[in-house]
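Missing here: one protein chain of the complex. Every other protein chain is in place.
Up next, subunit A:
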Amino acid sequence: MNVQDRRRLLGPAAAKPMAFSNTTIHTLENKSTSALPKNSECEQELSLHTGFIENCNGSALVESRDAKHQTSLITAVYGPRSIRGSFTSQGTISIQLKNGLLEKYNTNELKEVSSFLMGIFNSVVNLSRYPKSGIDIFVYLTYDKELQNKCLDDESQSKQIFSQISSLIPHCITSITLALVDAGIELVDMAAAGEVCGTVVSFIKNGEEIVGFWKDNGDNEDLSGCLDRCKEQYIRHRDLMISCLMKQKNLNI
């Protein structure tokens, strides 16, 4: 009978994948150059890294810090690998989010976000290139904490309520896009997003097409103004991603 979990047949813990020449060490160090922090109205600093996890096909680290909070998340991309069952002419994407040091978000919230992200990347990844296979994306929210700021007045205190998981989504999108590009998976365009008071809008094609829209209960009645501010952030994030990738892949325009 074939009942035991075949995944338990692991090799030695210290076993390593085959390497054919003296590879990685100095190239790895080169890769982890940080992109320039960028200032805006909220003075958000972003730091992007790619390709630092050995085991997966593509990985990205996104760290952001502004006056109010600080976020860091790691994304790993595995695949495309074979899926069993019925025939699929297109690839399948699965995205999983995981709490890191701070168990801040509950499972339902994370599931909701990951299905939202799946909707975005189903339209961004060139899935027709990957028949019968699955692409697995894991996002690890290393930390996401509010910074104590004594000089906050009541208004900004109330704003803090809305710095919920929605403020995290643009960074998730940035890091997944970076990791997918790093993995060499075909993307139709670099997806990125902006967030204004609990509303997240994700764009492609230079802001001409919206691929995702998320709304939390923030106070944003002016939707078109919201869109414009999200688009600004999208363009900033996208340009940052491109310059970061160019630098880390040693390509010069």
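Couple of notes before you dig in:
Just so we're on the same page, a contact is a pair of C-beta atoms (placed from the backbone, for glycine too) under 8 Å apart; a residue touches a chain by one contact, two chains touch by 3 or more; residues count from 1.
Here, contacts and distances are computed from a predicted model.
Chosen from "11189_t:CDS:1", "3-hydroxyacyl-CoA dehydrogenase", "Csl4p" or "Proteasome subunit beta", the protein name that UniProt gives for the omitted chain reads "Csl4p". Listed here are the subunit A residues that touch the chain not shown: 6-7, 9-13, 15-21, 23-24, 27, 54-57, 76, 78-88, 92-94, 96, 126, 129-136, 138, 181, 183-190, 204-205, 208, 242, 245-246, 249-253.
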